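Here the complex is missing a single protein chain, while all its other protein chains stay put.
The first chain written gets the first letter, and so on, giving A and B; residue counts start at 1 in each chain.
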Amino acid sequence: MMIRTITAGMLAAAIGLGAAAAHAGKDDDTLTIAWGSTGPIENVDNYFNTNRTGIWFSRMVWDQLVYRDEKTFEFKGLLAESWEYLNDTTLRFKLRQGVTFHNGEPFDADDVVFTLNWISDPDNGVKVQRNVNWIKNAEKVDQYTVDLHMKKPFPQAFEFLSGPLTIYPNEYYAKVGPDGMGKKPVGTGPYSVVSVKQAEEYVFKRNDDYNWGSPKGAGKIENIVVREIADVQTQIAELLAGGIDFTADISADHVEQIATVPGFEALQAETMRTGYIGFDAAGRSGFKPTTDVRVRRAMAHAINRESLVKNLIRGDSKVIHTPCFPTQFGCDVNAAVKYAFDPSKAKALLAEAGYADGFEIDLYSFRPADWNEAVMGDLAKVGIKVNFTKMPYFALRDLQWEGKTPMYFMDWGSYSMNDMSAITSHFFKHGPDDYALDPDLKQWLETGDTNVDPAVRKENYAKAIQKITEKVYWLPMFSHVRNYAYVASLDFTPYPDEIPRFFRYGWK
Amino acid sequence: MLTYTLKRLFVALLILIVVSALTFSMSHLASDPAMAIAGETASAEDIQEIRRIYGFDQPIWYQYMAWAGKALTGDFGTSYHYREQVSVMLAQRFPTTLTLGICALAFALLLSIPMGVLAAIRPNSLIDRTALFIAVLGQALPTFWFALMLMILFGVQLRWLPISGNATWAHFVMPAIALGYYSTPALMRLTRAGMIEVLNSDYIRTARAKGLRPPTVMFKHALRNAILPVVSLTAVQFGFALGGSIVIETIFNLKGVGWLSYDAILRADLPVVQAIVLVIACFYVVLTLAADLLNAALDPRIRVR
Partner (left out) sequence: MVAIDNRSAEQILEPSPLAKLRRRIFGHYSFLFGAGVIVLMVLVALAAPLLAPHDPYYTDLSKRIQMPFWHADTTPAKYNPDHLLGTDKVGRDYLSRLIYGAQVSLLIGFSAMIISGIIGTTLGVLAGYFGGRVDLVINFIINVRLALPVFLVALSVGFVFGASLEIVILVLGLFLWDRFAVVMRSITMQAREMDYVNAARAIGVSTPSIIVREVFPNVLNSLTVVATVEMANAILLEAALSFLGFGVQAPEPSWGLMLNEAREYMFFHPWLLTLPGLMLFLLVLAINLFGDGLRDVTQARERA
């Protein structure tokens, strides 16, 4: 009796969803967003969290010196009006005048100098040191001119200056520190923060003084409320019930389903996040088969990436052949050795390597089981039995660093940086996640990362791409898509760097 | 009574010591906290340095003593992930979980005691069977499944109740029902069994023989006696509710201790996990101690045993 009622209720729910959702969003000019499926922002101070949503937060509240155009990838002035290289390691910035922080503090060189010096001091413990450890120091030239000194030539400097390096008000930050900034953030950005309820809710209000010609543009919607909701299904329930207006944490199937409900829109958009399968080529885990390049090539031929992209990831996701995202600087697609889906060739390679009867291997991933199951299904068809372990990201990363993962299906968002050093160099310069430990790679990537001549950089990066793909240290898989669902009244545009510009969105 | 109390108190303390030692050593043997603290960009030397600073290179018993000493003063260390005092985080999250636990138990008791009493008055009547049926169903319904059904029906479909968060009392209705429903069968069975036993006892027969009105007999004499074991069980169930709230808090996005423990496990945030285990153990120990003492005070025979 009870069971039948419940089943009936469920079916009714499925059918009854057609009813248009009543949402207050547009009426009171308040956009309610749910995010947080990978956990809440630990501290909304931009320098003390490693969350992607932390980046989303920071773009609303703070500004950087430089802005990277999201379409042309060209650098434009933001808090800096212009800049020039004085030499290989010194950049001079002319700052914009007439900008004020949300607390009324005027913006000038002191703020920039303080921020850059404070964050680059290792004692202050900024969480992602690689964002700041290339900075030597900053010097005030006059009230609106600043010199930035780098430790060594650093060609990717603008990726950082336009990304993670937000400028803080010197007087306020010196007084309250990361703790105070986390509770009451103050910046120059298009939205000011009304309240922060850690791990639960952030309330923003449009900054009406944001009219000094920022390329970001002034905010449109008056109020934005962000709710940290960890569970994706709960987010969708809220969306369908009218509790929230926007989510970006859903799956491809959700997009298909929600798009059919009147009053809502859903879409998929390709991102820079690059999926890959890593193999233990160096033998760190003591697992033998993957140290044989023929075995790795066999697996590259056995896995049907096209089918995975077409059926599971969908949207405009593409198969990727490079260990980096093709728009990134240095990521030369022509340098990559490509592997077509060819099970019989895979079998032949396995036989040649002495594994005609296949073998068993452990696969680790923190991504959805169905992606891995598709890979497992493909490998089973050439005789490789895969034991799959799904782990939370942090547990898996620890395991990886301990050298215990013979095969892993992971991905990397490059911190939204359009430079190959943000991904390939991160993984193949003999760090804890390097399972290739190839000395050539280390050398080429090092040259590519530090040489100021773009041609030299490109040449070295191309060599690295060629080697990684030829030896199949990684099997690059596909570009991820981010899936969005929102109320139909929201005028939304996605961006490939996975950062929604909430200040750009208005109502239709 | 005093000796009994002291004896029980001593045992309770001993239990907490063993539980804390167990959790501490298990978590420290199982994973390397230095790596968790060091973060993404750390080198091998950084990790060594962190080991030294945090004292992870000391023998485990020494580390435990240091930790336990601090824990006694309410200092559970700092979260690796949030870089905040664990005690502060717990204090911030506990009200939500406590509210949920109390609401859930209130729901369970409101449902189970009347049903148990009614069932006991007329064993094998329709009421009894219905009660039994509900109890059996309740035991077999996976909590999370039930929670999802509630959410779909009352949250999304009918829109009677808010789905997630803890902003108002209405936000606690669905989670409390989902969590409390699981405790109902055990409480109801115990009420029923206790009532039947008491109703068949000599002094109730005497009371009835003396011509006291049935309601007086029922509520003044029978229920009061039958409720004792229910009180004990409620205490235990409250501890379970705290532990069981992990799934419920995750589903309904209540940012309480259950959610915090799940989040901390996902991030290998050991100090938080340890502190939560210990606090839940404390709850259990204190509640059972209180129930035992209450029982002993009401029933002198227990003290002698």
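In this section, a contact is a pair of C-beta atoms (placed from the backbone, for glycine too) under 8 Å apart; a residue touches a chain by one contact, two chains touch by 3 or more.
Given the structure is predicted, the values throughout are model-derived calculations rather than measurements.
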Which of A:253, A:440 or A:453 touches the chain that is not shown?
A:253
Contact residue for the chain not shown (choose from B:51, B:81, B:171 or B:189)
B:189
Considering the whole complex rather than only what is displayed, give the residues of chain A touching the chain that is not shown.
3, 7, 10-11, 13-14, 17, 232-233, 236-237, 240, 251, 253-254, 257, 307-308, 310-312, 369-370, 372-374, 376-377, 380, 388-392, 395, 399
Under the stated touch rule, tell me which residues of chain B contact the chain that is not displayed.
11, 14-16, 18-19, 22-23, 27, 30-31, 123-124, 129, 136-137, 139-145, 148, 152, 156, 186, 189-190, 193, 196, 200, 229, 233, 236, 239, 242-244, 246-247, 250, 261-262, 265-266, 268, 273, 276-277, 280-281, 284-285, 288
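In this section, only the chains that are shown with their structure count from here on.
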How many angstrom lie between the CA centroids of chain A and chain B, rounded to a whole number?
39
Could you pull out which chain B residues touch chain A in their complex?
31-32, 35-36, 39-41, 81-83, 92, 137, 148-149, 151-153, 155-157, 159, 162-165, 250-253, 255, 259, 263, 265-268
The chain A residues in contact with chain B across the complex are 2, 6, 9-10, 12-13, 16-17, 39-40, 42-43, 48, 50, 127-130, 198-200, 227-231, 233-234, 237-238, 240-243, 392, 394-395, 397-398, 401
